[in-house]
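Shown here: the complex without one of its protein chains, the others still in place.
Labels run A, B, C, D, E and F following the written order; every chain starts at residue 1.
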Amino acid sequence: MRLKPLGDRIIVKPVTEEEITKSGIIIPDTVEKEKKEEGEVMAIGDGEKIQKLNLKKGDKVIFGKYSGEEVTVDEVEYKVLKDEDVLAKIE
Amino acid sequence: MRLKPLGDRIIVKPVTEEEITKSGIIIPDTVEKEKKEEGEVMAIGDGEKIQKLNLKKGDKVIFGKYSGEEVTVDEVEYKVLKDEDVLAKIE
Amino acid sequence: MRLKPLGDRIIVKPVTEEEITKSGIIIPDTVEKEKKEEGEVMAIGDGEKIQKLNLKKGDKVIFGKYSGEEVTVDEVEYKVLKDEDVLAKIE
Amino acid sequence: MRLKPLGDRIIVKPVTEEEITKSGIIIPDTVEKEKKEEGEVMAIGDGEKIQKLNLKKGDKVIFGKYSGEEVTVDEVEYKVLKDEDVLAKIE
Amino acid sequence: MRLKPLGDRIIVKPVTEEEITKSGIIIPDTVEKEKKEEGEVMAIGDGEKIQKLNLKKGDKVIFGKYSGEEVTVDEVEYKVLKDEDVLAKIE
Amino acid sequence: MRLKPLGDRIIVKPVTEEEITKSGIIIPDTVEKEKKEEGEVMAIGDGEKIQKLNLKKGDKVIFGKYSGEEVTVDEVEYKVLKDEDVLAKIE
Partner (left out) sequence: MRLKPLGDRIIVKPVTEEEITKSGIIIPDTVEKEKKEEGEVMAIGDGEKIQKLNLKKGDKVIFGKYSGEEVTVDEVEYKVLKDEDVLAKIE
């Protein structure tokens, strides 16, 4: 990973829908809600709030599809999220 | 449960309306209010604010129907709520 | 009471208008204000802010009619209020 | 007084306009401002912020006419104000 | 002065425009700004924030014309301002 | 300087456009941004936040053209700015 998130930010690589279905976790689109999305943690900032979440590289997390900022590095798409954008860890 | 809520979040499994009626608790739809809903606590984040509520797995709680985020795991629907979304515990 | 309010919440049972008039306290509807309502305290959360108000079960309080959340338990209607929704105690 | 204000609230009894004129204090209605009103302090909550103002029962204070909440006890009208609604003490 | 400002409030007596011009300070009306006004400090509350400004009775200060609250005592008009309404002291 | 800024305020004397161009600093008007302006520091309040910026009388600073409040003293125009209105110091 060539991007280092700053402060309370985290970088995730969104997982494709096929992979999500295979894992048994379905994150449906509902009319009144934003879409949820699954992603793999790639890098974690050293802000106090993001560190408190005790996430590590490789963790699978759920976040709002429209949360955070999209960035493309070496033709791969990533998301830069804040601590409050990450809803839950998948175990 | 395969989802671990992060920070001050909690995961509940909403209870069906038939179950609610049987328990003697009725949570009516009023025009000027959001709908209330009953649910069972499945997992609790380790944030300070959610821990202060002294809830544990299996507790029945009341929350606003449109509070929080819906996620489906292994075809079961759950809600990811924040500490302030939970109104009361049913005893 | 089968509902335990969480954090800085309190559960009150609104008093009917006849009872209020009898007690000598009249809470009029004014055009520019929300309606006020009288209620009896049923249960108190253990949040710091609600505990500071030194209320106890049975106390009569005044709150805004449209404050808080309505919940029906065993066919009786209650209100779940936050500490700042309670205006005064009737002595 | 049968109403005990909670937290940082105070209860005042508004003074009639004749009494105000007699005291030499005139609180005019201006177009761009809310009306000001004079009142007598009836009871003071024990919140930290209201206690800091060092007011006592009987003090005359000035507040915005549309500040606070009107309540009628034994056919007398009172106002429940917050600490920041009280502008000045008349000496 | 018969008015005691509460908390972080201060009472000033606005200076007439003739006096301002004479003192060499002109506070013009600009289209995109609120009018500024000069006034003399009459009384200072004992709030922490207003005390930090180190103002004393008799000081000349500049404030926004529409800041604060107008009150008339013994037929003289005063303004009740908050600490953040006072821009500068004239020396 | 006859004006003493209060708290976290600072007084600057805006520099004319000719002077700015001569100094090699050009602060262009862009459509999507507010205009920037250069000014000379005339006086600094003793608030904690403004003192932390380590500015002194005579420093040249850049600020948003529409930030702060205009005041005219002895026919010279000044600006009263808050600490957060000052973007950078020119060295």
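Everything below uses one rule, namely that contacts are C-beta pairs under 8 Å (C-beta built on N, C-alpha and C of every residue); 3 or more make two chains touch, one makes a residue touch a chain.
No experiment lies behind these values; they were computed from the predicted model shown.
As for the chain not pictured, it touches chain F at residues 24-28, 30, 32-33, 36, 52-55, 61-62, 64, 83-84, 86-91. In the full complex, chain A makes contact with the omitted chain through residues 2-7, 9, 11, 47, 66, 69-75, 80.
Just so it is clear, only the chains that are shown with their structure count from here on.
Annotation: the chain D:chain E pair of sequence copies touches via predominantly different residues, less than half of the used numbers being shared. The angle of the rotation carrying chain A onto chain B, fitted on C-alpha atoms and rounded to the nearest 5, is 50°.
For chain A, the set of residues that touch two or more other chains is empty. Viewed as a network of touching protein chains, the structure reduces to a simple linear path.
Here, these are the chain pairs in contact: A-B, B-C, C-D, D-E, E-F.
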